[in-house]
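Below: one structure in structure tokens.
One protein chain is absent from this view; the other protein chains keep their places.
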Amino acid sequence: MQFPTSCSPFTPSNNTVQRMMLYVIAALIPAIGTLFWFFGFSILIQLFLASCTAILAESLCLYARKRSVLPSLLDGSALLTAFLIAMAIPSIAPWWVVVTGTLFSILIAKHAYGGLGYNPFNPAMVGYVFLLISFPLQMTIWQSPLLFLDLNSALTVIFLEPTSIDGLSSATTLDYTKTQLHLGQSINSIQQHAIFGFIADKNKEFINLAYLIGGLFLLKQKIIHWAIPTAVILGIMLPASITYSMDSSIYPSPLFHLASGATLCAAFFIATDPVTASSGTKGHLIYGFLIGSLIYCIRTWGGYPDAVAFAVLLANLTAPTIDYYLKGKKTIAPLAKEYTRNNGSNLEVGALASPDPVRD
Amino acid sequence: MFNFFWRKKKSTFTGGIILDGHKQVTKINTPQLPKELIYPLFLTSDRYTKACVKVGDYVKKGQVIAIADSLLSTPIHAASSGIISSIEKRLIAHPSGLADDCIILQTDGLDSALEAEPCLDYRQQSRDFLRKKIHQAGIVGLGGAAFPTAKKLSGSPAIHTLIINAAECEPYISCDESLAIASAKEIIQGSLIIQHILQASLCIIAIEDSKPDAYLALLFAAKETDIKIQKVPSIYPTGGEKQLIQVLSGEQIPPQKLVFEYGYICQNIATSFAVYQAVLLGIPLTERVITVTGAGIKQAQNIQAKIGTPIKDLVQFCQGYTEHAQQLIMGGPMMGIALASDEIAVIKASNCLLIEPIKASAIQPCIRCGDCAKVCPSELLPQQLYWYSRSQQWDNCTDYNLADCIECGCCDVVCPSKIPLVQSFRIAKSEISQQQKQAEQAALAKKRFENQQQRKLRIEQEKAVLLEKRKATIEKMKAAAAQRKLN
Amino acid sequence: MLFLCLVFALLGLLLGFAHKKLKIKNDPLVEQINNLLPQTQCGQCNYIGCRPYAEAIAKNEADINQCPPNGEAGIIALANLLGKEAKPLNPEFGEQKAPAVAFIIEQDCIGCVKCIPPCPVDAILGAAKQMHTVIASECTGCELCISPCPVDCIIMRPIEKTANHWQWTQDV
Partner (left out) sequence: MKHYLLLLLSTILVNNFVLTKFLGLCPFLGVSKRLESAIGMGLATTFVLTLASVSSYLLYHYLLLPLELTYLRTISFIVVIAVVVQLTEIILHKLSPRLHKLLGLYLPLITTNCAVLGVALLNIQEQHNLLESFVFGFATAIGFSLVLILFAALRERIHVSDVPQPFQGASISLITAGLMSMAFMGFVGLD
């Protein structure tokens, strides 16, 4: 009876790319829930729009490259990118913003390099930066935290080019602190403003909390590596606490940095994208710390209020170089401790092949 | 001297994965005599044997039918009495699926054996006499590598520890475990013989903690002797040489270094049983315990099979295939070889026949998640090695210690994109060894060519010198003739 | 203006002096290239041997894809060494054939000793009016001995695939 031959090993495990991606999407659910709780249906519409465009774009590319569409569509990576973009941009941005962003990220940032696994830059962040640079106005109107949009008003806002835009929008705390700082206001006077909740944006803190919960869930499931999130958080907290201790009236507290903007979302969901990060524990630490410190620098001195996207892209840029220099010619663990035998006779390997009396 | 047993911290090796054992330890049954026995002359890479019997000869059980023909090969013995029907090309148990010259023995059912010459007082014999006896009995490592045992026991670098490897870490395989339960006493005797040959000061039998009854059997049998029975954690691949040494002694053998350089020798438990049979009973290696198991076989069991039995006879003895039989693997599910047909005969190295359905899944691109680096027991970087072997950068592969990869398959199993990593490493290894061979041949050809050039140059010079001499003599003769003409 | 030309002339002198002082002796590169070539001395790259071809490459007179026995792997190795683009093998210099070994058909050989001198590695054993034979392990398959043989008794036999030479490949 004939049998097919193939190479060992023959025991596949249940660990698949699809399982990893679905776990990450599942970890995003608490954040989406809180977003919906505070801001209403606008976020759900954005998510729906982004996912449809992503799936459409992905299948289009795969079909164009004559690749089997279904398996790589089901691995959920396109869906994850769509989710990240939809949650990063303001939820009341018009519909064509999220569509163009997702198209750009799936087509250019992912499939131009060959699809899943080959893209050097994080597609979600490339899409976000593309939007930030090309539509600066739409990207800075954030829904005010006190307003809950029900379904039809959210639909009108997103699709029908809303008339009263300013009634709905308000600045985020990050934006607000930056502009006020320029005007010379002191920190504590800034923080009296209505939009401030306990530490940062009124309701946004809870969203960051939800990201944290999702992140810890991923850590427990061993989907992401502990090194990157800790390094990112450390990257932000360290400079923040230094400058805070130096002059607390000008520089906000490290906790504020942590709870505001998309820091925690970046630490647990964006920076830990294995494809674009550097590899190895040391690589993760350097990569994460780089992201954290870049976020801090751009936030305090840079031009853009929340610099998560730029920091992640810049770190992706350096990931191959980190890999090149980190991967010494040894294995991960330092070369095994050289064992000096007590009887010390140093031997050259040829002993076995030497002429042997036993040969008959 | 190392004393392992008082080490507080039980050090385990890095990496490795926990697999569910699927072990069915059964009593060892003996199948009926097969009609035809097939003995391939090609053992494994660069190890050949030469037939020393002609077609039509009558041979007895235990008679040598092929002698060693290269440095690391061992003689082959007939497993039963019968007539040599032919020496022809048959499919052999090799991943290539090619055919090679095999000796075909038609058994006559009498199973009459040569009289054995045991040597009971082995402690008085010289160590070389014992190693010659083991070599002539055709004993090779039965763990799967089939390295000639006599060569391994040369003991030229001082060996301080002999490790008898009973850690059957691959799933499904239970031949060593059932052998340990059935004949613990003989195994202990065999280990003592090997320890005597190696003059090793310490002998340990390492067995996984998931095999309690085999552990107790060995413990009971080794009561009087000073052989230690040591439990090791059942993490795959704890049975690997370097991994086992790290578990037992906490010492990490560096990459590209051989184990015996550091005074350790590992022998499989079945090999020590075979040594016992060869030295104390004088029986050559003609039979071994094989596990026939998997979802594709009706009745999985351990069989005392004659070496050279075609697989289809063994399958018949286990009541044939079930409908799940889509793949025939010789060896375990992690490091076994997929065989092309069940006409192939069992060889000395086959410890298990696994017949199971194919569980293939689509290959996706690598997402650099790094899980493979976490599980690699030799602490390599499978992700980097994969990218380098994919882009055919062989020098980078060698720099990253590809030679130290034991092809255990852990990285392959945990890879979420189901990338055939072991296959790409094997391709890289064969490419690198092929390029090395070519480089050596080219260097040799260059040397021969340069010698030829120098030789031709030397011939020209000699001719030129000869020419001068001849011219000189002609001048002299002409001058002399002219001189004579003058006076 | 004049002063400016003076300064530039001075700089030119400096360059000339530096160039002369830092002249380099022999070029170690030729040796490195030669080591990457298969040393069959077969002449398919229309240079008489591997070393002349290596010198030609070093002086950029010859391209790196003129050596069929070296095959694609050889070209990639040369490209990496010289930092050039790895071009595919140039078909005009011949195809890369499967490794083969010369074989003398014993019945036809008349012992004329014509095939022994051209063999670059002395792989043919024989004397005048005696039987000739090829030492298979030494022959590099350069086919230089085929043309001089008057009775055409030398043929190229590809090395047959055995389990020992088998390589793991992509589609097992």
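As written, the chains take the letters A, B and C, and residue 1 is the first residue of each chain.
One rule holds in what follows: a contact is a pair of C-beta atoms (placed from the backbone, for glycine too) under 8 Å apart; a residue touches a chain by one contact, two chains touch by 3 or more.
Just so you know, these numbers come straight off a predicted model, no measurement behind them.
Colleague: Specify the shown partners of the omitted chain in the complete complex.
Modeller: By the stated touch criterion, the chain not on view contacts A, B, C.
Colleague: One chain is left out of this view; which of A:Leu47, A:Ile106, A:Val129 or A:Ile286 touches it in the full complex?
Modeller: Of the listed residues, the one touching the omitted chain is A:Val129.
Colleague: Return the single residue from A:Tyr23, A:Phe36, A:Tyr118 or A:Phe217 that touches the missing chain.
Modeller: Here the residue in touch with the unshown chain is A:Tyr118.
Colleague: What residues on chain C make contact with the chain left out of this view?
Modeller: Touching the chain left out of view, chain C contributes residues 1, 3-4, 7-8, 11, 14-15, 18-19, 22, 24, 27-29, 82-83.
Colleague: Going by the touch rule given at the top, which residues of chain A touch the chain that is not shown?
Modeller: Missing-chain contacts on chain A: residues 65, 108-109, 111-114, 117-118, 120-121, 126, 129-130, 133, 294, 297-298, 301-304, 307, 309-311, 313-314, 316-318, 320-321, 323-324.
Colleague: Going by the touch rule given at the top, which residues of chain B touch the chain that is not shown?
Modeller: 365, 387, 390-391
Criterion: only the chains that are shown with their structure count from here on.
Colleague: Using the stated contact rule, I'd like to know whether A-B or B-C comes out ahead in C-beta pair count.
Modeller: A-B
Colleague: Can you give the whole-Å distance between the Cα centres of chain A and chain B?
Modeller: The mean C-alpha positions of chain A and chain B differ by 48 Å.
Colleague: Approximately how many whole Å separate the CA-defined centres of chain B and chain C?
Modeller: 38
Colleague: Identify all positions of chain A at which a residue touches two or more other chains, and write them in rising order.
Modeller: Within chain A, the residues that touch at least two other chains are 5-7.
Colleague: Residues of chain C that touch two or more other chains: which are they?
Modeller: Chain C, residues with two or more chain partners: 168, 172.
Colleague: Which bits of chain B are touching chain C when the two form their complex?
Modeller: Per the stated touch rule, the residues are 42, 45-46, 92, 94-96, 98, 100, 392, 423, 426-427, 429-431, 434-435, 438, 441-446, 448-449, 452.
Colleague: Quick check: in the complex, which residue numbers of chain B touch chain A?
Modeller: That would be residues 14, 19, 67-68, 71, 75, 95, 97, 128, 131-132, 135-136, 150-152, 154, 156-158, 171, 251-255, 258, 260-263, 312, 321, 325-329, 331, 333-342, 354, 356, 358-362, 364-371, 373, 378-381, 383-384, 399-401, 407, 409, 412-418, 420, 422-423, 426 of chain B.
Colleague: If you look only at chain C, which of its residues touch chain B in the complex?
Modeller: 34-35, 37-41, 49-50, 73, 76, 120-122, 138, 140, 161-164, 166-170, 172
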